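Removed from the display is one protein chain of the complex; every other protein chain stays in position.
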Amino acid sequence: MEVKTIPLPVQAPAATCYHCGNSCEQEPILLADKPFCCEGCKTVYQILHEHDLCTYYDLSAHPGITLRARKDDSAFAYLDNPEIAAQLISFQDETLTRVTFFLPAMHCASCIWLLENLYRLHPAVTQSRVDFLKKEISLTFRHQALSLRGLVNLLATLGYEPEIHLRDLHHAAGKRQDRSFYYKLGVAGFCFGNIMLLSFPEYLGLEKGSEGGFQQFFGYLNILLALPVFLYSASEFFRSAWSGLTHRMLNIDVPISLGILVLFGRSTWEILAGTGPGFMDSLAALVFFLLAGRWFQHKTFDSLSFDRDYTAYFPIAATLIQDSEEKSVPVTSLQAGDTIRIRHQELIPADGILLSGQAAIDYSFVTGEAVPVAKFSGDLLYAGGRQTGASIEMTLTREVSQSYLTQLWNHDAFQKDHRQHWIELTDRLSQRFTVVILGVALVSGLYWLMQGSVSLAAHVSTSVLIVACPCALALIVPITLGSILRHLGHHRLFLKNTGVIEQLAEITHIVFDKTGTLTYKDSSQEVIMVGQPTEDARRLGASLARQSSHPVSRAVASRLGWAGPAAVIEHFEEVAGQGVRAWADGHEISLGRADFAGASLMQEEGPGRGYTWLVIEGETVAGFALPARYRPGLRGLLARLQTAFSLSLLSGDHDRERAALEAFFPADTPMLFNQQPDDKLAYIASLQASGARVLMVGDGLNDAGALRAAQVGVAVSEQVDTFSPACDAILDASQLPRLDQLIRLAQQGMWLVRGGLLISLSYNLVGLSFAVRGLLSPVIAAILMPLSSATVLIWGLAGTWIAARYLRQETPESSL
Amino acid sequence: MSAIFVLIIISLIVAAGFLTAFFWAVGNGQYEDDYSPAVRMLWESAPAAPRQTPEAPRPADTDVSK
Partner (left out) sequence: MTLEPLTLNSPGTAAPQVDRFRYDNAIVRNFAIASVAWGLAGMLVGLIAALEMVMPSLFLWDGIPFLSFGRIRPLHTNAVIFAFVGNGIFMGVYYSLQRLVKAPMYSKALSNIHFWGWQLIILSALITLPLGITTSKEYAELEWPIDLAIAVVWVVFGLNMILTIMNRRERHLYVAIWFYIATWVTVAVLHIVNSMALPAGLFKSYSVFAGVQDALVQWWYGHNAVAFFLTTPYLGLMYYFMPKAANRPVFSYRLSIIHFWALIFIYIWAGPHHLLYSALPDWAQSLGTVFSVMLIAPSWGGMLNGLLTLRGAWDKVQSDHVLKFMVVAVTAYGMATFEGPMLSIKSFNAITHFTDWTIAHVHVGALGWNGFLTFGILYWLVPRMWRTEIFSAKLANVHFWLGTLGIIFYALPMYWAGWTQAAMWNEFGEDGRLVYGNFLDTVTQLIPMYWTRALGGTLYLAGVFVMVYNLVKTAYAGKFQAYEEAEAPALAKEEPAHNANGRREYWHRWIERRPLQMLFWSLILILIGGIVEMVPTFMVQSNIPTIASVKPYTPLELQGRDIYTREGCYTCHSQMVRPFRSETERYGEYSKAGEFVYDHPFQWGSKRTGPDLHRLGGKYPDSWHYNHMRDPRSMFEQSLMPSYPWLLKDKLDISTTPAKIRTMQALGVPYPAGYDELANEDLQKQAEKIAAGLRETGVENAVADREIIALIAYLQRLGTDIKAEPTK
């Protein structure tokens, strides 16, 4: 995969493409004296130009998306399959169809403008609407005039190829998020504000009865306003409290619900009986703050979705070959024994045997090993491999669900999410808390009963329940961890939820994956070249390489850097996944894999795999390889980490890099190579068995299993928003060197939580001291409640802010 | 102070009205995407340059990729 998308050297003298802004090849395609890097870009420009949509280029510079990676039209053939289409379409009547696509390429104002002006480009499109944050487009079109496939094609032609995956079928319904929470928050906020307002005279000691019976009037209004809060907004807590009780568990919502009930009951009673103004303000405040706290906690990163599995990457359909007829069918309906065709860049959906065609399978999806592996008819192909080169045919030996990769995904680690049983910190506390409060309420109540005052007894015990209502307690965790979450997000470490922070704070062992995690393909520099080709060799080599559009050939061409007149190329032949050969100025010349080019290994270079060879007249002139480089700041990071954690390294790759790695890691670091995904799983499990709390740092896909198995799985990713594997956290690759700081922040977060808990408890004690003596007045409650919440709030926010401050000044490594 | 009663009630009604409006907005997904509206309003919806006489899509068009 990497091979394919290797960007061209930036220092190339070429102009930047008017459409996509990429730097062009040696000779840019010119149109209306505008340079274009490829035919695709040029075509799009032509289309837009013809339909005078060139505003596209005015709104932002080089808004276009390069079309080099564009699949060919047949890739969307499956959309003609009605049963597939039906599952994608969100609404359809006689004439109109509405469908929503995810367009990862959408990135700027120009995109919005063009996509919403599609109707100008195609008469069948009646409406197109973009949700920029979700990178989604919702299209309405007349299906008589334009097929779904045609529509997708149109988008793809413009460079906005929709991402359609297997999971889109299952998840079609589940996209809309439930907003009732926001309603609840809104109602609470509104009523809170107004109840405060109406209680104002009370705070200012408006003398009873005067001014034409305000108190009465305001009292009634307060009840009126409190009703929605009590019945609707607070239902959150009642529900969860109830489910807690049914599971024999006193979660934090139990005391809260208790408090709310008492608050409402007693206030209503007081107001109706005219004995007092009630605590409605406290009630509303309580509910509002709590909901606000939850909102803070629930806040997640919309653009990232964490709950992906293989269906998020697998194709929706495959091309089935039946009696020499091609038709596309849903992969789910594939049977063992079916013959299917796999085209360039298509994923193998299920295990099978190669029938015909030159297979060069890129297994990076499974193993992380970048370089495609050549396969020959009769070889076994595993699901998850990606064909590069011409299309191949294969017979399936297993169904999709039975295949190696899917089996892996169906491994236990994915089945039961061990965090289910993990109870939130606050709930653990409230276990004891609730008991104590009930105790106090009961005792104090009894005490006053003994004193012979029933009303006072009721008054006191209710007061206890009111002031003890653990508002601050319930706030501290969501607020603190919530803002930690935000700070981490600020530094490009995106956590799945606040629970992960607590996990992260407790880890003891860190496991690193190599490929794509510690290393990356350095696009900033040219391919490595071994050997010193002569002037003449460079000319021939470059001339040959330019014949091929394969990225490696391109890279090699530019590496050889031959600007002069090209050689005459004859009998050009390209073998997918192998290389190219031809006659250049009458010399037999070939460029490709060792076996293909017939290269005799040169002594300068190390292990021979992954190299592309240039052979002229049977003589090996030069070898080329993509440089795999270690991320900057790695050494420093590992040095800092080893002081606090034990480390280990896993790699799906073979051990040719061991030496280099040992330089980075502390001496005794266990390093395991040639690790299959389930090996990694096993290793993590063994660590955990020995009592370690493991943090797995890997590059999402091929480490998916390990990531899920570990206490915390951090996926390192180059672009966090388009790609997010099954894991607890996603770390922007550029931030890897600060991993230790981020962990530390999580730990500090937990300390802040503990501090906040103390604060809130002390507030409760103060309140209780009033309550048990029957001295709790609405004003005190109305002051105490927000005050405690406010302190906790400030503590949480300010604390995390300070804790996160040092993160803001860049550490030397990460700026490297 | 009777006027205060009136004013408070009226204000409450107005406020409640706005609240319902607010909920409509949220429920309607008005605030789903708070980026594009800001840029969208900058674009004039002036018609595209006049084209030749419009005609229905040619039969050939009707099946794009069959």
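For reference, chains read A and B in written order, and residue numbers begin at 1 within each chain.
By our rule, a residue touches a chain if its C-beta (ideal position, glycine included) is under 8 Å from a C-beta of that chain, and two chains touch if they have at least 3 such contacts.
Computed from a predicted model, the values in this text were never measured in an experiment.
Novice: Give the residue, chosen from A:C20, A:C37, A:L121 or A:A241, that touches the chain omitted from the document.
Specialist: Selected residue, touching the omitted chain: A:L121.
Novice: Specify the residue from the set A:F91, A:W242 or A:Y806 that touches the hidden chain.
Specialist: Residue touching the absent chain, from the options given: A:F91.
Novice: Please identify, in ascending order, the residues of subunit B that touch the omitted chain?
Specialist: 1-7, 9-23, 25, 27-35, 37-42, 44-48, 51-52, 54-58, 60-61, 64-65
Novice: Applying the definition given at the start, please give the residues of subunit A touching the unseen chain.
Specialist: 39-40, 43, 47, 50-51, 67, 70, 72-73, 90-92, 96, 98, 100, 109, 119-129, 131, 134, 136, 138, 140, 142, 146, 150, 153-154, 157, 172-173, 175-176, 178, 180, 183, 187, 190, 193, 197, 200-201, 204, 206, 211-212, 224, 228, 231-232
Please note the rule applied: only the chains that are shown with their structure count from here on.
Novice: Where on subunit B does subunit A make contact in their complex?
Specialist: Touching subunit A: residues 1-2, 4-5, 8, 12, 15-16, 19, 22-23, 26-27, 32-36, 39-40, 43, 48-49, 57, 61-66 of subunit B.
Novice: Can you tell me which positions in subunit A touch subunit B when the two form their complex?
Specialist: Residues of subunit A touching subunit B: 51-53, 55, 73, 76-77, 80, 109, 112-113, 116, 120, 123-124, 130-134, 144-147, 149-150, 153, 179, 182-183, 186-187, 190, 194, 198, 211-212, 214, 217, 221.
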